[in-house]
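Of the protein chains in this complex, all but one are displayed in their positions.
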Amino acid sequence: MIRKTDIQDRMIRAVEAVKRTNPMAGSITNSVTINFVANAQLAVGGAAAMVYLPDEGEFLAKAGGAAYINVGTLLPIYEESLPRVAKVLHEAGKPWVLDPVAIGIGSLRTKLLRQFKEYKPGVIRGNASEIIALAGLWELDGGTGGSNVRGVDSTDSVAEAKAAAVALAKWTGGAVAVSGRTDLITDGSVAAFSHGGSHFMEKITGAGCSLGGVAAVYATAASPFIAALTASAVYNLAGSRAERKADGPGSFQVQFLDELYRATPADIAGNPFEIEEV
Amino acid sequence: MIRKTDIQDRMIRAVEAVKRTNPMAGSITNSVTINFVANAQLAVGGAAAMVYLPDEGEFLAKAGGAAYINVGTLLPIYEESLPRVAKVLHEAGKPWVLDPVAIGIGSLRTKLLRQFKEYKPGVIRGNASEIIALAGLWELDGGTGGSNVRGVDSTDSVAEAKAAAVALAKWTGGAVAVSGRTDLITDGSVAAFSHGGSHFMEKITGAGCSLGGVAAVYATAASPFIAALTASAVYNLAGSRAERKADGPGSFQVQFLDELYRATPADIAGNPFEIEEV
Partner (left out) sequence: MIRKTDIQDRMIRAVEAVKRTNPMAGSITNSVTINFVANAQLAVGGAAAMVYLPDEGEFLAKAGGAAYINVGTLLPIYEESLPRVAKVLHEAGKPWVLDPVAIGIGSLRTKLLRQFKEYKPGVIRGNASEIIALAGLWELDGGTGGSNVRGVDSTDSVAEAKAAAVALAKWTGGAVAVSGRTDLITDGSVAAFSHGGSHFMEKITGAGCSLGGVAAVYATAASPFIAALTASAVYNLAGSRAERKADGPGSFQVQFLDELYRATPADIAGNPFEIEEV
């Protein structure tokens, strides 16, 4: 089994590379949290670019080292944009992060998420209910036909989503990150449990979305598993630190972006996590 | 006439219920302030979900206890989405909050706002000019054909909008909230005047929109009148408190979200207001 110190070394190298090279990870993402996603990507050292149109998405897919697709607020044009961009990313062998927000709501969302199965996102990020529902939609182990998604919130626990996460990771050959009190990140053979964060992360919008965008930034410089784990680690670290300085969700957001920016490679790799074989 | 203490008891129960149950109020709202609306809804204890597409709007309308529709930045798809969602809400007897932002600008906005007359929003929230213009568009008392709306700002006073607000509330059987130096909230038979707030609320974007979103959250747990009054009360309270800690509109926004989060049920019900018969 892979040693924890090896993982930490790779996390440090990913963070350092991002801070040094400011890699661009383009996004097609929802309008609620689009600003927060971009600012989080910039705060960790990456660059951001958001588009809606098919050919623009293809351009970003080809120009960037990775990309982020979030199905939060679908527009009609996404029916064309999202499969085209996902296809380009898959064929180019570029890692991309899928955020299956609100899976189960609406026919276009279901159609798109079903199409994504063949384009194998490098990282799938969601809460427990979303991960279970996606595994169900893709007819993999651990999934359920009926989703317990209520809007964008989760009604399942991270532990309940483990089988689904492992099955999804095995299918894509990438990684899956399940957000919760303790985050689960798995590549299908190893599972990491990342600790920290803040109760305020459920009292602001975009903690999950921007984690996906930051994972895409790290995926330009590391494997999907290391990228997802590094993103979870810096989020848990910055969340814990920000909470100590915050008086509410407004000041938490401000402090959180500051802490994302201030976190050093060693800080991030040193944020508590454990690993186990799946 | 209803007693003020009875109203305050109902406000306290609404705030407590929202903090305890985190009810979801879905929105179709403008892209300028969509993030602020969601964060305000979360800060008071609710849950948020925003969509654009018709079937997704219908899903949220059926899944939530109330909804929020803001016509600020119309997209072409809204021609289909908004009437369908409003119809579902009306037929299901679900309260929904209408924010007739920038009424008078553009043909689609006028068409949609005219259609909404029959779907009777539980709460109509706007500034004085918007309320007068909507009453005019719906050919009710107190309205005028020509709107004094300049973009999104009001050139009329709250007092001048009282007749229009009462007429709209009588038509819908719900409540109308007119934002201004002193907010007017009426159900057509009682008028409440809520005090507080801050001059900074005109120096940030979204104070009005997010008040509408928060009113939708409270409408899951109270009558339209109590929901609108409770939303106005927490906004006036949080605005006053935030202003004392703010050095400008940037820090005001941060403090305002913190104070929305920190306000207790008793604080909110205790924010100054008077009632009178209409």
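Per-chain residue numbering starts at 1, and chain names A and B are given in the order in which the chains are listed.
By definition in this document, a residue touches a chain if its C-beta (ideal position, glycine included) is under 8 Å from a C-beta of that chain, and two chains touch if they have at least 3 such contacts.
Computed from a predicted model, the values in this text were never measured in an experiment.
Here one chain is not drawn; of A:E16, A:E56 or A:D267, the residue touching it is A:E56. From the options B:I2, B:A17, B:A163 or B:I204, the residue with contact to the unseen chain in the full assembly is B:I204. Of the listed positions A:M24, A:A165, A:V178 or A:A269, the one in contact with the omitted chain in the full complex is A:M24.
Interface residues of chain B facing the missing partner chain: 30-33, 35-36, 72-76, 102, 105-109, 150-153, 202-206, 246-251, 253-254. Residues of chain A that touch the chain left out of the display are 22, 24, 26, 31, 34-35, 38-39, 42-43, 47-53, 55-56, 59-60, 63-64, 75, 77, 253-262.
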